[in-house]
Each structure stands twice: as structure tokens, then as C-alpha cells.
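All protein chains of the complex are present and in place, except for one that has been dropped.
Right, subunit A next:
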Amino acid sequence: MSDVGSSDDLPNGSDAALAAEYVLGLMSEAEIEAFEARLLKDERLLLQVVTWTEHLSRIADTVPEAAPPPSAKRRIEAAAFGGTAARTGRTIWRFLVPLGFGGAAVAGLAWALLTFDLLGPGTSEPELVADIAVEDRALALHAGWFADSAELLVIREAGEVPQGSDLELWVIRGEDAPVSLGLVPRQEDRIRYTLPPGLSGLLPGATLAVSLEPQGGSPSGAPTGPVLGTAPITEY
């Protein structure tokens, strides 16, 4: 840190010059360390740094703009949002994590969270979510309700729809008869249903269930096959 503060030939402007060198990145590591130690205590020096940063950033005005390739945005959002979930764990816990679900499943939930946010219609986050895990079938389903667009997004994260039959989703409210929401997609891993207002009104506080049904869904409008799994519908 030989040169810090030793600008004897520049008595009036040495701090201004140092601050500019700092902003430009011209200092050695030792000089940076000494300068930053001063910055913490010297508000005028800090103001010099901020002012230089503002001024010198105008050099970037001369640089032509260039649109990044379209694929970059998706990747960047995945990196940013994925990093958040992995790092803090904060948003993961907004999902119900069923008992017995291991670490891999938690990673899956983070993925589902990400998927909701990247693909969710109308708004960036669902109001209500439910996650069903059927361990013996290695089946994992996520559902998210987007009030803005009145859409239910269903994601089949793991497992298959069995050949010759279908998986049907139901909303169950208290003692009332289950109401069908639709079928779990067989080919795609996700599907969006637009729900009529009467049906969406049933969702808060209700239970989401999945049952095994004949191909095409229950012929009677009520579950006919075994209920494979259920999950509470919770606020996201």
C-alpha cells in the first residue's frame, strides 16, 4: 500500500484521484484494502467514490446496445430464482412437504416452484398450491391456482399415468361430494385448466385428491377408483 495517501505532488486533489483510481479499478489489492478501510470512516471520501462512479458510468453511454439472445432470459431467471430457493430455503416451505418425502423431493419442489413462476399465467405466483405425493407409485403432482387468470396449473413432476386408465383430480370440501377438476396430463408434464368461478371458489381450505379412473375419467362424475393421494390446498 505504498502509494495510498502519498500523492505529495497533488496536494489538493489526491483524494479525488484516489477515488477515481478506485472506481476505475487501477489500485493494487493492498491499496484497495487501505482505501476501503478509509472509506468506512470518511464520508467525504465515500461521496467522492459515489460521484466518480456516477460520472464515469457515462463512459458506457458510448457503448452500443446489443440485445442478448432470447434464450438468455430464461436461463438467467432460472439461475436467479433457483439460486434463491436453494440458498435460503425460504420459498420451499410455502409448499407443503409431505411426510416421508426425502431430499430429492424437496429439490423437486423447488423446481416446481420455479416452474410456477416461469410459466404461471396472468401473475407470477399462484395464490393457492397443493402437492400430492404417492410414494408407492413414485407419483408427484403439483397444482397451483392463479386467481388473475382463473387458471389451475397442474404439473406431473414424477410418475406416469397408467396405460388403460387415467388419473383424475378432485377438490373435496368438508363433507361435500368431491368435484372433478380434470385429468392429469398423460403426455405433457403440465396442463392448465380454466375453472369456472363456482369451482374456483371451492379451493381455499379444501383438499386436492387424485384417483385412478377408467380412461377418459370417471363416468359418473364421482370418484370410482381408489384415491391414490390427497393434499391440503394451502395459500402460497
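Methods note: contacts are C-beta pairs under 8 Å (C-beta built on N, C-alpha and C of every residue); 3 or more make two chains touch, one makes a residue touch a chain; residues count from 1.
Here is the rule we go by: contacts and distances are computed from a predicted model.
You can't see one chain of this complex, but its UniProt record names it "RNA polymerase sigma factor", from the set "endopeptidase La", "Succinate dehydrogenase cytochrome b556 subunit", "ABC transporter permease subunit" or "RNA polymerase sigma factor". Within the complete assembly, A:43 is the residue of A:43, A:136, A:175 or A:188 that touches the hidden chain. For subunit A, the residues touching the chain absent from view are 3, 7, 9-10, 12-14, 16-17, 20-29, 32, 36, 39-40, 43, 46-47, 49-69, 72-73, 75-77, 79-81, 83-84, 117, 123-125.
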